[in-house]
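As you look at this complex, bear in mind that one protein chain is not there, while each of the others sits in place.
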Amino acid sequence: MQWASWAAFFNMGGYAFYVWFSFGLTAVCLIWEILALRKRSAQALRLSRLLAQG
Amino acid sequence: MNINWFKYSSPQTFYPLAGRMIPWFAWLATAFAIAGLYIGFAIAPTDFQQGEAYRIIFVHVPAAWMSMVIYIVMAGWAALGLALNARLSAMMAQALAPTGAIFTFLALVTGSLWGKPMWGTWWVWDARLTSELILLFLYLGFIALQSSIDDPRRADRAGALLALVGVVNVPIIYFSVKWWNTLHQGSTISMGAAPKMVTTMLIGMLLMALAFWMYTIAIALMRVRCIMLERERSSEWVKQLSEVNS
Partner (left out) sequence: MNDAWVTVLRRDLLLALRRRSDVATTLFFFLIVSSLFPLGIGPEPAVLSSIAPGVLWVAALLAGMLSLTRLFATDFADGSLEQMLLAPQPLALQVTAKILAHWIVCGLPVVLLAPIIGLQYALSGDALLVLVLALLLGTPALSLIGAIGAALTLGVRGSGLLIALLVLPLYIPVLIFGAGAVAASQHGMSAQAHLSLLAACSLLSLVLAPMATAAALRISVE
């Protein structure tokens, strides 16, 4: 472990914006992909149910 | 022993199998990500030249690798779909494309965020970033072509042909961009000027790459199930599904 403190960790040697934006954007994109897929899946299932019953 | 290689090649049999596989890959992805991030942030030392900013490579490089691997795998499924006239193979290609595009986009943005503190500009027209940009165009073209054709089977085959044409062209494009870059070598900026790779850095990158890979498989399986539901909606096996009949 090499960080003097949590503050130093978040600061990333002054590069906080670049590093955290990169990781944050990656996380946001991947989570958004998952959520969008779940929504698509729910809609597909709903339509299939309607078709199966109707 | 008679192995039925084609048992799972129909949507009907693959749908439940895919459903069972997804949690495994999701957990693997999470495990690799935790390990990779831990190594990347807690173990890997500060780089002598680039300070802490180099840590962006722990997402930039894996994303770039995935963007290329996914395109090749996508083209592979496309080729299989054309050769065997199998719609499930074409659906797999369709399922991979959006994820590939997202990773390409992430590779570009994180590359840009890495370049700004290191070399002072938000964008560098070096061979690798420019090739990534062109790869994004190839992904978008594939997605656009498939979504603009109404007939699903025609869309499958047209997209597959486009993916194959793309995969053949990628080496040519990469070579020409490298050529272009060396000709206009004003600055010696290159994304290849990564920090000297300490083993821990390499391990961190590999773990993150594995995490992205497991994630891709899980997402692609999720998406192919959606595609199957959407396209096979009126067929019997969908109507018999437990999720639909509940």
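What to note about this one:
The letters A and B name the chains in turn, as written, and every chain counts its residues from 1.
Operating definition for what follows: a residue touches a chain if its C-beta (ideal position, glycine included) is under 8 Å from a C-beta of that chain, and two chains touch if they have at least 3 such contacts.
All of these numbers come straight from a predicted model, not from anything done at the bench.
Taking every chain of the complex into account, the omitted one touches B. Within the full complex, the residue among B:A31, B:A79 or B:L145 touching the omitted chain is B:L145.
Per the touch definition above, the residue from B:A18, B:V177, B:L210 or B:V224 contacting the chain not shown is B:V177. Although one chain is not drawn, its touching partners on subunit B can still be listed: residues 134, 137-138, 140-141, 144-145, 148-149, 154, 157-158, 161-162, 164-166, 168-169, 172-173, 175-177, 179-180, 183.
Note that in this section only the chains that are shown with their structure count from here on.
Note on chain placement: the centre of subunit A and the centre of subunit B lie 16 Å apart, centres being C-alpha means. For subunit B in complex with subunit A, the touching residues are 41-42, 45-46, 51-53, 55-56, 58-60, 63, 98-99, 102, 105-106, 109-110, 113-114, 116-117, 215, 219, 222-223, 225-226, 229-230, 233-234, 238-239, 241, 243-245. Subunit A meets subunit B in the complex at residues 1-3, 9, 12-15, 18-19, 21-23, 25-26, 29-30, 33-34, 37, 40-41, 44-45, 47-49, 51-52.
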